[in-house]
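To start, I am sharing the structure in question, which I have written as C-alpha cells.
A single protein chain has been omitted; all remaining protein chains appear in their positions.
The chains carry the letters A and B, assigned in the order they are written, with residues numbered from 1 in each.
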Amino acid sequence: MSAEARLKQLGITLPAVPKPVANYVPYRLAGNLLFLSGQGPRDAQGGMLTGKVGAEVSVEEGYNRARLIGLGLLAATRDALGSLDRVEAILKVLGMVNAVPDFKDQPKVINGCSDLFVEVFGDQIGRHARSAVGMGSLPNQISVEIEAVLAVKA
Amino acid sequence: MSAEARLKQLGITLPAVPKPVANYVPYRLAGNLLFLSGQGPRDAQGGMLTGKVGAEVSVEEGYNRARLIGLGLLAATRDALGSLDRVEAILKVLGMVNAVPDFKDQPKVINGCSDLFVEVFGDQIGRHARSAVGMGSLPNQISVEIEAVLAVKA
Partner (left out) sequence: MSAEARLKQLGITLPAVPKPVANYVPYRLAGNLLFLSGQGPRDAQGGMLTGKVGAEVSVEEGYNRARLIGLGLLAATRDALGSLDRVEAILKVLGMVNAVPDFKDQPKVINGCSDLFVEVFGDQIGRHARSAVGMGSLPNQISVEIEAVLAVKA
C-alpha cells in the first residue's frame, strides 16, 4: 500500500506546514536528498508544546509530542515532493529531547516519530538510521525537536 | 550578482580558515555535497569568544558571534571550492547555542549566520533548512558552534 493510501487508511490528516520561526525554510531538496528543518510539537491550534521532559513532561507525553512532530515532518515532505509516495527512504533522523540532565529515555520519546514513519511508509521505506539525544535547551522551551534526511525516488 | 561580487560590495573580507583544534579537517567534499565542520566564533585576532548565552552573553552578542562563525564557514567553503560562486545551495545548517537550561532564543542567535548567508548568496541559493538548538556545553565554552552541508554546482 502506498504511503498516501496508508495515511488515509489510518485516518490521519496532516497539519499545515509550520511557518519557520526565523530566517530559514522548512526543507531543501538537492538531487535525490531532501533535508527537513527541525520542527517542534504543535497542538491542534498550532500552539507550541513546551516543558522539560523528565520534569514537567512525562516520557509518554514526550512520545506523543514526537509523533506530532512526525506529522509536521510528513507535511513538509508532501509540500516538498507533491506526494509522500515519492519518498524512497527515510535515511536519518536526529531526535532532540529537551530533558533534565539525568534523563535516560530519549529513545522511548523519539519512537513517537519513528513509529509513525514506519506505520505510514512500512519497514522498507520507513525504517531509518537515528540518533536520539538530550539537549540543554530548545527554542521557546519546546519539549522535542526533530530533523530528518530523506531519499527521493528518481 | 555573484556571491563573490556581493561579498566585495558588502566590504567583507573573510578570515583565515580556522585550524581544527583536534584530529579532523575543516571540510570534506563528496560528489556535489560539501560537509563543513562545526566552527566557533573568533574575534579579529583569532581568539575564541566564550560564555553561556542567556547568562554572561546576551542574545544580541550571540547573534554577532553566529555571524562571525558564518564568515568562518564561508572561508572554509572558498578554501574547498576556490570560489563561493561554485555554491549551488546552502542545504542545511545545524546551529548549536551554548545556553543556560531555560534559554528560549536559539533561533534569534543562529539568525546571525543565516542572515549573512542570505545577504551573500541571495534567497535562492542562501536560504536553507535549519535546526537551532541549545547544547549542554561546547568546546572551550565557546558560545555558539555551527556546522553546515552545501550543494556544489556540477
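The criterion applied here is as follows: a contact is a pair of C-beta atoms (placed from the backbone, for glycine too) under 8 Å apart; a residue touches a chain by one contact, two chains touch by 3 or more.
Model, not experiment: these values are computed from the prediction.
Listed residues A:N23, A:Q39, A:Q106 or A:S143: the one in touch with the omitted chain is A:Q106. Residues of subunit A that touch the chain left out of view are 32-33, 54, 88-93, 97-108, 110-111, 114-115, 118, 127-137, 149, 151. Interface residues of subunit B facing the missing partner chain: 20-28, 30-31, 33, 35-38, 52, 94, 96, 98, 101, 134-141, 145, 147.
Throughout what follows, only the chains that are shown with their structure count from here on.
Look at where the CA atoms of subunit A average out and do the same for subunit B: the two points lie 25 Å apart.
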